[in-house]
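What follows is a single structure, written as structure tokens, with notes after it.
Every protein chain except one is present and positioned as in the full complex.
Now for chain A:
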Amino acid sequence: FELISDEGYRFDGRKPSELRRVRCNMGVFTQADGSAYIEQGNTKVLAAIYGPHEASNNMRSRVCLDKCFINCEFSQAMFSSAERKKRSRGDRKGKDMSAHIKQTFEAAVRTQLYPRSQIDIYLQVLHSDGSLYCACVNAATLALIDAGIAMKDYVCACSASLTKETSLIDINHVEELAGCAEFSAAIMPKLDQIIYSELNGRIHQDELGQLVDAVTNGCKDIFAVIDRFEVITDNTEIAVSPRSLHS
């Protein structure tokens, strides 16, 4: 089947270079040092940061004398995907994702400012609908900002896929399943540096440049949304009125 219609629209009605709706919130938890929630379309991720703190007992061996180390765990709720799937903590997919996120933030956090300490990044996926890595990175960035941890720049991530010589950004689960090549990257938008990139699948070398450009633009769009959110929360309290009960 075709990922883009003849009129140039995608399944969910987006244009090829359009992001899904991004909504976010910071400081959702009280006990964690920093926390954030992000929604990119139907992909929903909660991030929590603990630290910088003294290394916990089972991680003493990872302590560095000149900088802090980052500990990351990615977990997915059982009900997050369409089919209920029993996932044990620390399965291969989770470990792989944790390692990628850890690597990304080791490049972005000013680790040398926190010698002999540990920073924990915990990510919990509540609803998964494609571009999980990207949503996790964006959520972790917000949570690190909420925790007040020094970073070189924001880290924004976006994914893209290529079909009929058109690049689609921020791909969802259906588009992921279609089996086209998938490219994800995390950039530092103000420094204009790529700190993570991954390509699954096969594309022609000449098309890579186009894909990188599309992803970079996507990341900048995400940066604009996140940055604007930052400004809003600085000035006004966002009013949330969930229905509640007293007993």
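Rule of thumb we're sticking to: a contact is a pair of C-beta atoms (placed from the backbone, for glycine too) under 8 Å apart; a residue touches a chain by one contact, two chains touch by 3 or more; residues count from 1.
Criterion: contacts and distances are computed from a predicted model.
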From "Exosome component 7", "Protein Abitram", "Protein rogdi homolog" or "Polynucleotide 5'-hydroxyl-kinase GRC3", the hidden chain's UniProt protein name: "Exosome component 7"
Residue, one of A:N25, A:S117, A:T163 or A:S197, that touches the chain absent here: A:N25
Residue of A:L3, A:L19 or A:L46 in touch with the missing chain, whole complex considered: A:L46
Positions on chain A where the hidden chain makes contact: 23-25, 28-32, 35, 37, 39, 42, 44, 46-48, 50, 53, 56, 71, 73, 75, 77-82, 84, 89-90, 120, 122, 124, 126-127, 238, 240-247
